[in-house]
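The complex appears here without one of its protein chains, the remainder shown in place.
After this line comes chain A, so read on.
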Amino acid sequence: MKVFYDLSWYFKQEKLRYGTGIFILMLVSALTLIPPYVIGLVVDLIDGQNMTQEILIYWMTILAAVGVLSYILRYIWRILIFGASIKLARILRSNLYSHFTKMSSSFYQKRRTGDLMAHATNDIRAVEQTAGAGVLTLVDSLTMGSFVIITMAITISWELTLIALIPMPFMAFATAKYGSMLHHRFGSAQAAFSALNNKVQESMSGIRVTKAFGYEEEEISAFRSQSDDVVKKNMAVARVDALFDPTITIVVGLSYFLSVAFGAYFVINEAITIGQLTSFTVYLGLLIWPMLAFGWFFNIIERGRASYDRIRRLLFVEQEIKDVKGAIESPPAGDVVFDIKEFTYDGEKGLFDIYIHIPRGRTLGIAGKTGSGKSTLSRTLLRDFDIQKGRVLVEGQPLDTYEKDALLTSIAYVPQDHFLFSATIADNIAFGKPEASYKDIVKAAAAAGIHEDIIHFTEGYETMVGERGVTLSGGQKQRLSIARALLLDPEILILDDSLSAVDARTEELILETLKKERKSKTTIITAHRLSALNHADEIIVLEKGRISERGNHEELLLKNRWYAKMYQTQQLESELEGGGDNA
């Protein structure tokens, strides 16, 4: 019941719907008591040969009225109660989504997309069930159950009622029990299914290996045993699932047996009439649903509570980076200074003793091995995390004196792992500036060296990207994400190893354009392939988070250290790669 308390904010907010809905639900419960009463009455009239046409018409009209009225009321309470629960689902989903947009990268590193999706789908569904079916089963089992029992006891016989009810609690108990067993087993069946899913995913991605080694048969038999497990886990579900109906049959059968046996005794003693006995059994039939509902109710709120707790825990995660009071609202523009004594993250790796001054309009190149801290250094500008010892300044002010929104207005960052949305190419380029004109979009695309590719697609800039659309190569995706950043014409542009999948000639073209178009603006480029850094005004080489070499391209070549060696090797290898072109 705790979940109802936790959700009380919503019940209060929707008190009119819930209040009316519950009232109508009770009304419907009361109406369902009428037909059995009429049955009893008619049976007695027939039994006593007292039936007349008028009486028959009278009661049948009442029945018809009850039927139509119930139909309307049933429809209304559904709209009210289920409608409210659907609305709750919508509200929670929107809250979660907007909460997600506030979470920083560390939040996403700790959680898998699949899990977050599960919270936003399954958990919300369970809460929705609690606020809908949960309320229904509670109200129905209590009102309908008590109405029926009270009617049976008052209008027929309380002794017979007590006797007939003996087996009933067992049904509520059993369905609750089965329900929770089912839930657990269903959980492991789901797990087995998702293991099967992973297996298929793996098989399809690894098909080349399988074919190369000729292991199709083995893959098939591995799949077979995996799917055996799915069957086994599902059979465990079926074993419990199959218990429901027989249990109901037995309990209800016993209940009927008791009421007919003892009811007959009461009829003979003339404590009740035969018509009353008939309506008694019909009332008994009406009790099945409240009993089942009572069992279900506990399952629904058990799941609802766990789910709602999970959702709340997610919503309680605090925003990591918050603006300080009085932060500068205008986007910064000017020199960039990295002044970092020590910055560690994830325990070990980090940056040490880094001082770099980039005058406005200059380009900084950052080189180094994988894991040397290139990406981390460039990302400090984004203020994804706060630096322990040291600071990063833009326009002479530390980053945290700016509102984050203002800061990001000045910066465009192109990450290594390009991410595109399932939208048109134009929409993807204009992602950061949806109001951009077509001309600007084309200009950005041309600057990123992707325009030619785009106009070759049948639908040009309106081509869809993603599973349902065209499949882009890694280089094309990279260039699209560069275009996306260039469209903003940002004060500071960061290319974080984002030219790696672009061929040498296109790289050259992009760098040339950047140089021309961004004369008065700051650019930071990190790269594994050093040809991307040639043009930079200053290049620093990182090794284990420290600066090991710095200078411009020519100076670094003269030093003949890591940079120079790496540069030469890469030059040769690119000759080989492009070898055919020059032959």
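As a working rule, a contact is a pair of C-beta atoms (placed from the backbone, for glycine too) under 8 Å apart; a residue touches a chain by one contact, two chains touch by 3 or more; residues count from 1.
Convention: contacts and distances are computed from a predicted model.
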{"item": "\"Phenylacetic acid degradation protein\", \"Heme exporter protein C\", \"Multidrug ABC transporter ATP-binding protein\" or \"Carbon monoxide dehydrogenase large chain\" - which is the UniProt name of the missing chain", "value": "\"Multidrug ABC transporter ATP-binding protein\""}
{"item": "Contact with the hidden chain (one of A:161, A:363 or A:409)", "value": "A:409"}
{"item": "Option from A:159, A:202, A:353 or A:462 whose C-beta touches the chain left out", "value": "A:202"}
{"item": "Which of A:250, A:306, A:446 or A:464 contacts the chain that the document leaves out", "value": "A:250"}
{"item": "Selected residue (touches chain absent from view) among A:16, A:30, A:79 or A:166", "value": "A:79"}
